[in-house]
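Shown here: the complex without one of its protein chains, the others still in place.
Moving on, here comes subunit A:
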């Protein structure tokens, strides 16, 4: 292991490129540029954040309650960082989704701290000549923001961001082409307009957040059913493949949610999982028998990490636990490690002992057996 303080004598030629994209930070593991998903606990699971150029696939819970919150966090983070946004949804009107983003709790806090420091300045006269502490810089470079689910983000704040919504209404040729191809074309146009492609030599100052809600739901196509086979899947898989290619070759990230509980053929889900970089699945307890299990009474569902991408590395980030749960508090949603208490109660161990020792005692006792039986 090389020492912590040791500095390599090798340096890259040319000057180091300083990335000045708001809301982005380089990964500590592999110098990838990371973006926050809006949920610190999810960022942690993904290895610090979502690398620019990757796709996160979220498998929706049955009633699409919690997966929608994930999507809103992701979009709200984009609004706070001033990223370009592209949201596509057929199930839910994208306008409604954008209008119900969680409120940010950062700005008020920052303003408060700024006013208090000003007051302190007047008292501590020796520091009056000093420049004010750079609070604004710190907040501009903040990686992730805090959100409050009780409030909704103000309209003018959302309106400030360059947003494109896709609800399929402008697609005239839906009967012949479906919605996948028109959406892909629109995303491509957005990337070209923003100059986000890596082929474009301009210095990048912003990134685009793509969000596709309820992909492959019955409104997109009939892929989920058991009657349709490859000739129909082809449209969906082609779309995701094209989307991946677009995202890889540009400064953008993508979050896709799919109603995987509808899928009859698991092979379709496997294909989608193979095409995405990160795959997580939400399994809510709403209406399932797990809701009544006392182990889960504090939580709202299980969080499965299906796939983590290994970008620029050989292995994906290692997680320190396998069972995760999510819980919706009043103001925010968190993902936590699920601890199952070990089975140490006496009744359990004794019954195991009995089953083990019984045949032994019978075999060993042999001739003693009649003596112990008293009549």
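Remarks
One rule holds in what follows: a contact is a pair of C-beta atoms (placed from the backbone, for glycine too) under 8 Å apart; a residue touches a chain by one contact, two chains touch by 3 or more; residues count from 1.
Everything that follows uses one rule, which is that contacts and distances are computed from a predicted model.
Chosen from "Elongator complex protein 5", "Translation initiation factor eIF2B subunit alpha", "Mitochondrial import inner membrane translocase subunit" or "Ubiquitin-related modifier 1", the protein name that UniProt gives for the omitted chain reads "Elongator complex protein 5".
Of the listed residues A:70, A:166 or A:224, the one in contact with the hidden chain in the full complex is A:224. If you put the hidden chain back, the residue from A:25, A:68 or A:190 that touches it is A:68. Residues of subunit A that touch the chain left out of the display are 63, 65, 68-69, 90-91, 93, 175, 217-219, 221-222, 224-227, 259, 262, 264, 286-287.
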